[in-house]
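For reference, the structure is listed below as structure tokens.
Left out: one protein chain. Kept in place: all the others.
A and B are the chain letters, set down in written order, and residue numbers restart from 1 in every chain.
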Amino acid sequence: MLFTVLAGLITSSLLIPFGKLIKTKWSILLPFIPVVLFLFYVMHVPSIAEGTNFVQRVNWVPSLGVNLDFRLDGLSLLFALLITGVGTAIFFYGRTYLKGHIYFDRFFGYLLLFMSAMLGVVLADNILTLFIFWELTSISSFFLIGFNNDDKSSRDSALTALSITGLGGFFLLAGLILAGNIAGTFVISELFMKHEVLTIHPLYPLIIGLLFIGAFTKSAQFPFHFWLPGAMKAPTPVSAYLHSATMVKAGIYLLARFTPILGGTDLWSISLMVVGGFTMIFAAVHALFRIDLKGILAYSTISALGVLTFLLGLGTPAAIIAASVFILVHALYKATLFMVTGIIDHETHTRDISVLSGLRKVLPPVFVAALLAALSSAGLPLTFGFIGKDLIYEATLHFNENWTIWLTLLAVLTNVGLVAAGFMAGIKPFAGKLPSAFSNIHLPYPSLWIPPLVLAIFGLAFGLVPGIIGNYFNHQTANAIAGIETDMHLKIWHGFNLVLILSMATLLAGTLLYVVNKPSSSKLQMLARFDGLSPQAIFRRLARGLKDFALFFTRRFHNGYLRAYHLKIILFAELLLAYKLWLSGPISIDFDSLTPLSWYEVVIVAILIGALYIIVSAKSRLASVVSTSVIGYCMCLMFVFYSAPDLAMTQFTIDTLTTVLFVLVLYKLPGFINFTSKTVLMRDALVALGFGAILSLIALRVLFEPNTTEISNFYGENAYLLAKGKNVVNVILVDFRVADTLFETVVLSIAALGVYSLIRLRLKSSEKE
Amino acid sequence: MKSAILQTATRYLLPILLLFSFFLLLRGHYFPGGGFVGGLVASIAFVLHSLANGTASTMKILGYKPISLIPIGLAISTVSIMLPMLFNLPPMTGLWFEEPIPVIGMIGSALFFDLGVYLVVIGVVLTILFTIALDE
């Protein structure tokens, strides 16, 4: 399985050197990647259908529990097939759609990256691996949504999508790590056993809260839904791929994957039912007001995602079966409708449904695809959509609660909206009279209209043999979500019952709504008046507030003067250290433990203080440099007094060399000028003395704390026994801590090279200016 | 700073200081001293010479650019660390000759490491100072 994930990643990096080549007729090679992967997963269908799971484990960072664990079960397989199957259609379609685009190679690079990331998400058997791929989908989709990067609104949409899904990713990571730590394992298949431990844990609400934010942001649930309509700025193949079958379903996948681990509680069910239920009806109503084809599809997608969340919230076996089927149903018809929209846009250069009409006369095969998809989305008998819709009603009707009527009503209303929206997108542009402006449109290349047609035909064919499809594709999916054996028997005909009546009523009401509803830009504008209250506006205000705050903060604290930064850093450090010192209580000085005071120490310290005073107040460089040397020699003598001969020698030689260095360079520099006013000098002096005082206090504090000399004693005792040396300082440097010393010499070498290159390899151009 | 006395003095000081620095390096394991101090003293010897006679003439004595000492020193240090691996010991294990050698005393891989440090220090200090001096 690892290779299927890596295939796209490797190919996409190969496109960097071979980008030019792939823009030529060799681009025909591209679709074969998803084709091969698709066939690979199709081969697994029979064994998965029998209940086998495949596991592959590759060690990555075992010490952190991050491994490339992959596991293929019913749920993963359904998604893997969707990703590679719809991917195949999209690759064929996109190759023609973007033919001749200057960033053709880049586009497929991103698309391959995205496909691999999606496969990684659905195959990962380790929650940290899952998260890594999850983030990779956000990042690659950012590039795909912002593909038309010369368009500002496109860039904005990409940024919104990235910030929403990226933000969700943070929450998800927190939730996953929390769950992993509580359960004691990061392996998903082991987490199944920890359901009990996790659900009774006091942090359980937090875990699922974090997880939900991750899933809802990705799957565009209210109130995070608004990035999805914005993301329609992407080229249509991207919308068709990301926003029908893959990316937005990642959130659904996450919820489904974690249903057997964290689900089954009231909190889980009710949260999902409320959010999903509200999203599905909210978005279905919204879809009816759109006039942009892609807008309609975007909102109906949000609504469908709401339906899925809602079904997972219901959590009964019937609901889970419905969800597993509806994932497939929706992917098939929505991808088709998106691709049809792309063709219409490509040929007529508009996506406004109040303008488009009569296209069936010039684009007959496209019309067939759109019609089939629209009918499947409407749930007409004999289409796969019919089965899906039936199962949804089945689930709501048999939900064992008092409010089953209300849930069913909600589902019916949503579906009525979805039927109308599907007709608006799939039938409206083709119905009616053909305006003369569109009369000279020709059918595009077959590679553009065959992929949607194939998907649409699948949508029909699956509906004719639902039993087989159910057994092979959905049965194990439902089992994986439910965690138990489900009873799946998909049939075309359930008999004449309440579900069928509801289905027919939905279809009828939806059709009626489609006929009555005349979306127009004026109605859309009426809706726009409430924009100020929408989550999108709130999000934008938050983002702008953050930006303003950052600007204010930067203006206030980053004035570009080095000393101002120093001042702030030092003051802050002083405050923190002083607080910590104050906390630690008074310092008691034990005079008996001190070494005796001798007159030469006093002399040396007096000289040192005098030299310090000269440096601080000096007007001339020479005085400063001489005083610096004096300080160095004083330090050297101090090392001599306190039994550090090695240090004394080093300090002495270094000090000599530093003086030579100063003499060589500083001669060329000007004298000091005093710019600063007395008050500023006083302020700085106070800050400096405060810092010195705090450091002195810390030193005192440490001096009279009992300290351990274990390590020193080890070195002292073993210097000769282990390292055959008697100068312990040298033994530490060249034996006990030899690696440190080696790297220190490397640092020295780098400094020397730095000096050498700064002087020898001068920047000629800047010098001339 | 060209004075005849200093020039004459450095002619004799240079070899003496170098000898002293080498002495510091060799006995560093038993008495104060070692690669760092030794290298610094040797650098001072050369710097003194260059102050008296000009950097160019010191470079002539050196023969090579001081910067070439850096990789040599690093290589010696690294080899001395890796050497135990030849004897199937973990790297950085101290290796020693059985018998002490007259004057120097015990010789082991630590001494070679210190020799590397010594050379790197000379290389670094002289590179820095001579580069700056020649730039003036």
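Observations on the model:
Simple rule for what comes next: a contact is a pair of C-beta atoms (placed from the backbone, for glycine too) under 8 Å apart; a residue touches a chain by one contact, two chains touch by 3 or more.
The rule is short, and it goes like this: contacts and distances are computed from a predicted model.
Remark: of the listed names "Multisubunit sodium/proton antiporter MrpC subunit", "Apolipoprotein N-acyltransferase", "Molybdenum transport system permease" or "Sugar ABC transporter ATP-binding protein", the one matching the undisplayed chain in UniProt is "Multisubunit sodium/proton antiporter MrpC subunit".
In the complete complex, the residue from A:Asn402, A:Asn559 or A:Ser588 that touches the missing chain is A:Asn559. In the full complex, chain B touches the hidden chain at residues 30-32, 36, 40, 121, 124-125, 128-129, 132. Residues of chain A in contact with the chain left out of this view: 551, 554-555, 559-563, 566-567, 570, 589, 594-598, 601-602, 605, 608-609, 612, 615-616, 621, 624, 628, 631-632, 635, 638-639, 641-647, 650-651, 654, 657-658, 661-662, 665-666, 668-670, 672-673, 675-676, 684-685, 687-689, 691-693, 695-696, 699-700, 702-703, 707, 709, 711-712, 715-717, 719-721, 726-729, 732-733, 737, 740-741, 744, 747-748, 751-752, 754-755, 758-759, 762, 766-767.
Heads up, the rule we're going with is that only the chains that are shown with their structure count from here on.
Computed from the mean C-alpha positions, the centre of chain A lies at a distance of 54 Å from the centre of chain B.
Partner chain A is touched in their complex by these residues of chain B: 24, 28-37, 40-41, 43-44, 47, 51, 67, 70, 73-74, 77-78, 81, 92, 94, 96, 106, 108, 110-111, 113-114, 116-117, 120-121, 123-125, 127-129, 131-133, 135-136. Partner chain B is touched in their complex by these residues of chain A: 645-646, 649-650, 653-654, 656-657, 660-661, 664-665, 668, 722-727, 729-731, 733-735, 738-739, 741-742, 745-746, 748-749, 751-753, 755-756, 759-760.
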